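A quick write-up on the structure given underneath.
One protein chain omitted, others in place.
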Amino acid sequence: MPYPFFSRRLRLGMIGGGPGSLIGPVHRIGARLDDRWSLEAGAFSSDAARNAEAGRECFVAPDRCYDDWREMIRAEASRGADRLDAISIVTPNHLHAGPAIAALEAGFHVICDKPLAATLAEADAIAAAARASDRLFALTHTYTGYPMVRQARRMVQEGRLGRLRIVQIQYAQDWLSRALEKTDNRQAGWRTDPTRSGAGGCLGDIGTHGFHLAHFVTGLRAEALLADLSAFGEGRVLDDNVHMLLRYPDGVRGMLWATQVAPGKGNGVRIGVYGTEGGVEWFQEQPNQLRWTPTGEAARILERGGADDGTGRGYTTRTAPYHPEGYLEAFAQLYEDAAELIAAREENRAPDPIAALLPGIEAGIDGMEFVAGALASHQAEAWIAREHWAIRD
Amino acid sequence: MPYPFFSRRLRLGMIGGGPGSLIGPVHRIGARLDDRWSLEAGAFSSDAARNAEAGRECFVAPDRCYDDWREMIRAEASRGADRLDAISIVTPNHLHAGPAIAALEAGFHVICDKPLAATLAEADAIAAAARASDRLFALTHTYTGYPMVRQARRMVQEGRLGRLRIVQIQYAQDWLSRALEKTDNRQAGWRTDPTRSGAGGCLGDIGTHGFHLAHFVTGLRAEALLADLSAFGEGRVLDDNVHMLLRYPDGVRGMLWATQVAPGKGNGVRIGVYGTEGGVEWFQEQPNQLRWTPTGEAARILERGGADDGTGRGYTTRTAPYHPEGYLEAFAQLYEDAAELIAAREENRAPDPIAALLPGIEAGIDGMEFVAGALASHQAEAWIAREHWAIRD
Amino acid sequence: MPYPFFSRRLRLGMIGGGPGSLIGPVHRIGARLDDRWSLEAGAFSSDAARNAEAGRECFVAPDRCYDDWREMIRAEASRGADRLDAISIVTPNHLHAGPAIAALEAGFHVICDKPLAATLAEADAIAAAARASDRLFALTHTYTGYPMVRQARRMVQEGRLGRLRIVQIQYAQDWLSRALEKTDNRQAGWRTDPTRSGAGGCLGDIGTHGFHLAHFVTGLRAEALLADLSAFGEGRVLDDNVHMLLRYPDGVRGMLWATQVAPGKGNGVRIGVYGTEGGVEWFQEQPNQLRWTPTGEAARILERGGADDGTGRGYTTRTAPYHPEGYLEAFAQLYEDAAELIAAREENRAPDPIAALLPGIEAGIDGMEFVAGALASHQAEAWIAREHWAIRD
Partner (left out) sequence: MPYPFFSRRLRLGMIGGGPGSLIGPVHRIGARLDDRWSLEAGAFSSDAARNAEAGRECFVAPDRCYDDWREMIRAEASRGADRLDAISIVTPNHLHAGPAIAALEAGFHVICDKPLAATLAEADAIAAAARASDRLFALTHTYTGYPMVRQARRMVQEGRLGRLRIVQIQYAQDWLSRALEKTDNRQAGWRTDPTRSGAGGCLGDIGTHGFHLAHFVTGLRAEALLADLSAFGEGRVLDDNVHMLLRYPDGVRGMLWATQVAPGKGNGVRIGVYGTEGGVEWFQEQPNQLRWTPTGEAARILERGGADDGTGRGYTTRTAPYHPEGYLEAFAQLYEDAAELIAAREENRAPDPIAALLPGIEAGIDGMEFVAGALASHQAEAWIAREHWAIRD
């Protein structure tokens, strides 16, 4: 824990994440891991029995375990000294906007899972609420929490790669190779259902991660995209494979492959960034290493916490080098960042600049526009410039 | 969290682990990660100011933050309903025996870092106390907490490798390649100092991990060893490189290399086990994979949580496959195991058999005898049978 | 050498490949490695001194070492029993058509380096000559000679991957990251010069390899492409980075990245093919392994010559498994295939079906149309269907 010590644990409430949830427990571990948060309230499920079960297993006091998230926000807003500091929203995409807006309006910081919402209209409404509020709005783009991703970003910023030329992004999985949504798999169910996921399938679920990651590492905002989407799964409505070209400023060019139907791919988030003076490559499944090749020299394997590239560390970490950190630590980093940002506000000081890397509402809107742009490009079979990605009435 | 839910968080106290400690924070994160433990008391340092600082940062109530571990055990033993359940001991090796014995005698479960003690006499005293007590005594051999290590063990037990033939063990580091102990590096300081570490350097610090890991995976107890030790570091008294041959029952043969002076090695725990019907290999720095080769077939890469080998899972885990777990999750597993063993006692039920894999006092004594045996063999330049490893007066 | 024994070494002549050539020596080693060819004549360079030097170093008789390739074809055509069987053409792209057509017309088999020519018109002329001739025309798409590439092809054909869905192709290098063509680097010189290379830079030099490889493994012919080309090198006219989307029949989708400016990439030919029942992945720099994942099962590492996938071997090889073959052996395979095809003709028998995998004139025309299509797509910033790739007047 490299950030300044804060005198208390922050109080967290959670909406969603009841029994059977995949991401709920991940948020809870993430919040707990660095000991800056305490889960004090929850509306884990709209089913009373399931909600109670989750509350019990999370050691949440029964009177702070709410069957309705509206009730939670209302009740917690009126509490005194032990009032919640922040609310995490881990529901399916179509259930982000309501709780997020209400929480912000009630004065809570919000930590929201990605993508921001199921529709652009919902996303805009959240953004309006976030901008109108002085509360923190964080979006959990997990992969930005990995130390070596942050190191790559630092190296780009410090000029280690020279002028950038190429960005290659992959997010490849195989878990939807078969039509799991026809079984009782809850994850496959909602993620392939446009009424709950929104109009993007793979695009919204993991494509947004890849797109954001490229922005995070390079600092560049894409200017245009061209997408070719497929729905390979039998009877599947939403895309499960995304092939995309991207254009960034100053001639930088990108490719993005996101898929959920490539057998042999697990959670294959890969990014390669190449410039005039060097290239870096990172792979989520071996996340403690960053491969760095200065132009014309031998490749170097930078290790989390080990010898660095000379620019200094662009990240914080919690274990010794070669004692691998993983996905949960990346998630914890986001909660750690949020805690530092909140603590700094309370203490009237500038936060640690690393904490300021935490993705927020801009990343959320960016991702939603990306989804809209990709769908538009796919339909038009043409390049779409960013200003035309999202058509708002 | 696959183990049965327990109705409360267990209360943990900690001895050692104050400011500058490497392993103290790891134990605390390990205890916290799965939400089965709550740190309620501590004697983190015998320096009052440092102790208070640690207590504050761990949110331990000031009145349960003790400058003397004896006082902590005494005071906590007389508390009522919020009495500690267990005490973790994370001091340097020579400070294990006192607290461990006192804690056991006061009726606390004990979770002790490895190696068990600095001397065999201390170790025997702890063992006597542990055997006289009905409390749990756990030894944190971290690498046994990794899912794919447990899977390897399961595969051996289920006969997937046939009759075993060969065990290859490496634990290779490089952090003592230079004489760090001459700087202000606290870790290097005590680990190279025989008065605090005991007579084994690398041997006790990491050799014991490797030796235990081989036992854990194969179920075999070594019958004889032959060791060649070196102290390469300038002015170093204790060994920093261990070359060893091992003999196991039924003709099984082993090799063990432990080193702290091999540049390029980080925390390179590797184990390969080879039998008539197949081989498995695991490497700590990429811990989510287990390479399995059935004799005469193509190698398979088993992934934590992914497709298994047909024997079923020999482990529990907390993230989806390909979302890597790491060192902290392995450590958390040991705390999770301990919690399940304690909960099962309170609920008068058999614990989950996976929790029973948690190393205990036998592993501790075994490790101490291993150190003694290796030192004896090195001196004699000869094979030493197990019955002669530890000469007790 | 798995193909039937042929009673003599075939006689080879070479055009190009003089001092300083990169690919000339590779062809010569390839021809020599399996002992089916003997280099008997050459027009290695139009510079008499350089030509003589090459001839001497290749042990070619001085009277069969010609300063002009036209003279070589003329003279050799009129020889008797020791007449050349075949002529290899290893000149820069713009010097393929003349020798190839003349050699075919003079009755020689032709082995031509890729891409087929510098322009589509030249390519069509070669194709016309090849189709009018009964001689063998082989195009050295090196990567099709690798055993595990052929195994991947076999697995696709045998249905091991089910219905195909996705093809991912990379051919990534870094050697042109700096403007080497401004130095005296001969390779960089002609490859970045449109008058010698043709209108495609990276596109023709390595993009054609990737495009052909995808066809070779999948058996599919692309129906449309969309390309985004860049010339990143300072002052560079021809593309040095290719981003491309591809559409194949039955909804199969592809991506192709070819680059010469990505620091850290050496000769990174990668292909991944994914279907309903499994995926395979191959990487040229570790060419003896093929990673195969049957849908829902653990990944398997197939080794050249080792345990196979149950479909039988789709390739021939010359060393024991785990004794790595490399680039020269892949090249040798093409010469070996050509020898078998020629021997089978002379012996009036069907050739070994594996030898029939050798790429020929169709692959050459296909590659040229691919280059034309990519340039057209880049200019139009649009998808181009195959029928519009090559506009012939």
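So that you can tell them apart, the chains are marked A, B and C in the order they are listed, and the count of residues begins at 1 in each.
By definition in this document, a contact is a pair of C-beta atoms (placed from the backbone, for glycine too) under 8 Å apart; a residue touches a chain by one contact, two chains touch by 3 or more.
Because the structure is a prediction, the values reported are computed rather than measured.
Contact with the chain not shown here comes from a single listed residue; of A:2, A:219, A:249 or A:306, that residue is A:306. When the missing chain is restored to the complex, the residue among B:67, B:105, B:124 or B:228 that touches it is B:228.
Checked against the full complex, the one of B:68, B:174 or B:362 touching the unshown chain is B:174. Residues of chain B in contact with the chain left out of this view: 161, 165-166, 168, 174, 177-178, 226, 228, 230, 232, 241, 243-245, 247, 251, 253-255, 257, 259, 261-265, 272, 274-281, 291-296, 299, 381-383.
Contacts to the hidden chain, counted on chain C, fall at residues 1, 5, 8-9, 22, 25-26, 28-29, 32-35, 56-59, 173, 266-268, 284-288, 303, 306, 318-329.
Although one chain is not displayed, its contacts with chain A can still be listed: residues 292, 296-303, 306-309.
Simple rule for what comes next: only the chains that are shown with their structure count from here on.
For the pair chain A and chain B, the fraction of shared interface numbers is greater than half, so the two copies use mostly the same residues to meet. Centrality by Cα centroid goes to chain A.
With each centre defined as the average position of its C-alpha atoms, the distance from chain B to chain C rounds to 55 Å. Averaging Cα coordinates per chain places chain A and chain C 43 Å apart.
Counting partners per residue, chain B has 303, 306 as the residues that reach two or more other chains.
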